[in-house]
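Every protein chain except one is present and positioned as in the full complex.
Right, chain A next:
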Amino acid sequence: MKRKLLYPIAVMASLALALTACGGSQTKESAKDEKSESKAEAGSKAEKADASAQSGDGLVYWSMWEATEPQGQALKEAIDAFTKDTGIAVDVQFKGRTGIREGLQPALDAGTNIDLFDEDIDRVNKTWSAYLLDLEELAKANDYEKTANAGLIAACREVGGGTLKSIPYQPNVFAFFYNKAIFEEAGVKEVPKTWEELDKACALIKEKGYAPITSDDAYILSSFGYHLSRINGYEKASSIVKDGKWDDPSVLAVAKAYEDFAKKGYFSESIASNVWPAGQNQELAAGTAAIYLNGSWLPNEVKDIAGDDFQWGCFSYPAVENGVDGIEAANFGAQVLAINKNSKHAEDAFKLITYFTKGKYDQKLSEMSLGIPADSDNKEWPEILSSVKPVMESLKTRYPWAASAEDNADMTPILKENFTKLCGGSITAEEFVKNLQK
């Protein structure tokens, strides 16, 4: 009997030993957390905040930024001031792009205490729609829309299925950015509004010895998407890409337009081998190329290379002959903040969102990250983005990211390979279409 018992007892004892070892380290961890939290707080409101954090009354914010980025630094500053003003503790966790993309949904599914989070407008509203709190009532109660960017709020409602489930901040637009000094030197007086005008401008720029257009592998496909959407409108363009209707005449038309530009030598010599950020850093910012299709975050990304004297210009992707959409359509959007539908502190979370996206801290975020302010009362945009303002204000139709070009994940790399070759001049428009049909 004793012998029979020996085996299970020994197993249980060893298991218990193994598990207590794990448990021990957890206890140590949490004790360490408590210690660091209590050290960090001081003052009466801060003490209250500390207490609220420890009792679970504080807010937990999962951020898409890194703590070292200007956006992360600005948000941290806003959070510190928010806690000081309101006594509400905020546990901010800077997860970064990959961290939030991979980790948010599993964490929410596991019931992790997360009150608010942020990411791109489309990902939040489409991929994570099931986790979002409807913000219509909170927005109304706080009169939020009075000073919000109406176009972006409308975009949030549109992607949120007709209701407001996210609040935009750090607005951005995807358009052609250019070096004004090169345009002036080449005698290009007006920004191109049509493909023909772009053709003429490129010819003048090339004459002066500059590469008119450059790009990087990360963004080059947006050119294809924009052109296809200009011809067809986004919905049809997207269905062409998703359903592989490569025999649609508009695909060949896009290819012909780019083949023509490649033949005329309008693209940088290294466009076929530019791995991000080579094109934006070594060509556009370095002043050897004039135009680059990218987001309004570009000037901030290359500011250290371009220098203070770089004159930034911006224009919407030109209209094409007989196209459905014109320069009033573009991929514009924002990062958005959203509240977990299971949050017990939705009102506090909305207060924090308001703190981030209005007045002083919205302005601060704009200044620190050289971004566009979200509050319509914050009329001062960073000088570097002054030419983006008229473009942003003229937009009426919104394209999602890459304007259809990346809507079919199984085709994106194949499309990218062939479009890059087309711009590099190593294949013809017909070969481009044929390669997609394989």
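We adopt the following convention: contacts are C-beta pairs under 8 Å (C-beta built on N, C-alpha and C of every residue); 3 or more make two chains touch, one makes a residue touch a chain; residues count from 1.
Everything below uses one rule, namely that contacts and distances are computed from a predicted model.
J.: I notice the complex is incomplete. Of the names "Flavin monoamine oxidase family protein", "succinate dehydrogenase", "Acyl-CoA synthetase (AMP-forming)/AMP-acid ligase II" or "Multiple sugar transport system permease protein", which is the UniProt protein name for the chain that's not shown?
T.: Answer from the UniProt record of the missing subunit chain: "Multiple sugar transport system permease protein".
J.: For the chain left out of this view, which of A:Leu221, A:Val336 or A:Val391 touches it?
T.: That would be A:Leu221, which touches the missing chain.
J.: Among A:Lys95, A:Arg123, A:His227 or A:Arg398, which residue is in contact with the omitted chain in the full complex?
T.: A:Arg123
J.: List every residue of chain A that touches the chain not included in the displayed model.
T.: Touch set of chain A with respect to the missing chain: 3, 6-7, 10-11, 14-15, 17-18, 101-102, 105-106, 109-110, 120, 122-123, 126-127, 217-219, 221, 269-270, 272-276, 278, 282, 400-402, 406-414, 416-417, 420-421, 424, 438.
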